[in-house]
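Heads up, one of the protein chains got dropped from this complex, but the rest are sitting where they should.
For chain A:
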Amino acid sequence: MNPITDAVVWLNDPDNWQGPQGILSLTGQHLWISFLAVLIACAIAWSLGLWLGHTGRGGNAVVVISNASRAIPTLALLTILSSIGAWFFGTPATVISLAVFAIPPLLSNTYVGIRGVDPDVVDAARGMGLSASQTLWRVEVPLAIPLIAAGFRTAAVQVVATTTLAALVGGGGLGNIINLGLGQQKSGVILAGGFLVAVLALATEGILALAQRMLTPGRVRRKTTKPITADPAGAAA
């Protein structure tokens, strides 16, 4: 039989959907690992980004962090963290390395979003007697929301996609199916696993794109093709 037929047959077998290593339970694991990683990354990146953006400090550091993080292979950090000790092996190592890679897009978009707020608007807010924290929360953050949302989408989709690698270090998730297929040399299983992971990543992207659209006022939406730059300040959206 050809791999595609095999994959369809495998996906249609109810036994493969149930149980601790079934599709449903692995999807749950996958989403849980991703959720934890995004949660940790947001807690760190958003607070740091808001602070740096508000005070206008550390712009260079944000650029350097974003560029340097691209050069570090996720697999390297995953295996290094997993090798620290048995107590760290699996889910903790996976969550932390995924969080590390989710920080740069969240941080640079938050920073750029806050810095990008028209200084006249901030001046007006201060002139009206708003305190520093009121200015941040009532003026700067609302105006930066479109960029912050864009960064969240990039980071979340990237995390859901990368969680697949957790299977290689014993961390669980849908990558387990691919790994199982590779181990048993069953093309159909490999293909089915790849398909499920791709669907999950694309669904995450679709849902978040919709959410981002709802959070972004119409006039801010842009349709032009923006270049990707080595300087993330320019490629934030």
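In the analysis below, a residue touches a chain if its C-beta (ideal position, glycine included) is under 8 Å from a C-beta of that chain, and two chains touch if they have at least 3 such contacts; residues count from 1.
Convention: contacts and distances are computed from a predicted model.
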Name under which UniProt lists the unshown chain, selected from "Mannitol-specific phosphotransferase enzyme IIA component", "ABC transmembrane type-1 domain-containing protein", "Phosphocarrier protein HPr" or "MHYT domain-containing protein": "ABC transmembrane type-1 domain-containing protein"
Which of A:Gly56, A:Pro142 or A:Gly183 contacts the chain that the document leaves out: A:Gly183
Option from A:Ser25, A:Thr74 or A:Thr216 whose C-beta touches the chain left out: A:Thr74
Candidate in contact with the missing chain, chosen from A:Gly22, A:Gly116 or A:Gly194: A:Gly194
Chain A, residues in touch with the chain not shown (by the definition above): 3, 67, 70-77, 79-80, 82-83, 85-86, 89, 157, 161-162, 164-165, 167-170, 175, 178-183, 185, 187-188, 190-191, 193-195, 197-198, 201-202, 205, 224-230
